[in-house]
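The complex appears here without one of its protein chains, the remainder shown in place.
Here is chain A:
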Amino acid sequence: MKKVAITADPIRTSQALDLLEHLGGGALASFTGIARADLGVVALELEHYPGMTERNLDALADEAMARWSLLGCVVIHRVGKIAVGEQVVIVATAAGHRAEALDACAFLIDRLKTDAAFWKKEHLGDGSALWVEAKGTDDARADKWRE
């Protein structure tokens, strides 16, 4: 079972977990990214490259499914304007045992950060906005999975 989606509508972790619960495995893992209440930030805005971004996510899901023999994998990313406190991304995995589910889940979010075509802007309470810069620490985490 594999589901990859990009949506402008609000997303919920429970949506993803419901899809993975009854696949016969003994382990479910998930990561949820939330628009963080950094100082002055009222909303995020996520932009993507229609076509390419879907393929980026699909390729990551395929890699995770094969590398950890997953029973299921869900990747849902929201785009457009997202208020602080709302969900931005959900990654969830189902496997026979916890090690595969947890590792695959970490792989998916670490590599999504560096390999999927999304760009994030922060909207501040005073009406200004600024693009978020990519972080070297994210590259280092993603590279660990290439060793």
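Assume a residue touches a chain if its C-beta (ideal position, glycine included) is under 8 Å from a C-beta of that chain, and two chains touch if they have at least 3 such contacts; residues count from 1.
Definition applied: contacts and distances are computed from a predicted model.
J.: Given that one chain of this complex has been left out, which of "ABC transporter permease", "Molybdopterin synthase sulfur carrier subunit", "Rod shape-determining protein MreD" or "Cation acetate symporter" is its protein name according to UniProt?
T.: Its UniProt record gives the name "Molybdopterin synthase sulfur carrier subunit".
J.: May I ask which residue of A:Ala8, A:Ala83 or A:Val132 touches the chain that does not appear here?
T.: A:Val132
J.: Just one of A:Val4, A:Leu20, A:Ala61 or A:Val88 touches the chain that is missing; which is it?
T.: Reading the full complex, the residue touching the unseen chain is A:Val88.
J.: Hey, which chain A residues sit against the chain that's not shown?
T.: 33, 46-49, 51-52, 55, 77, 88-89, 109, 112-121, 131-134
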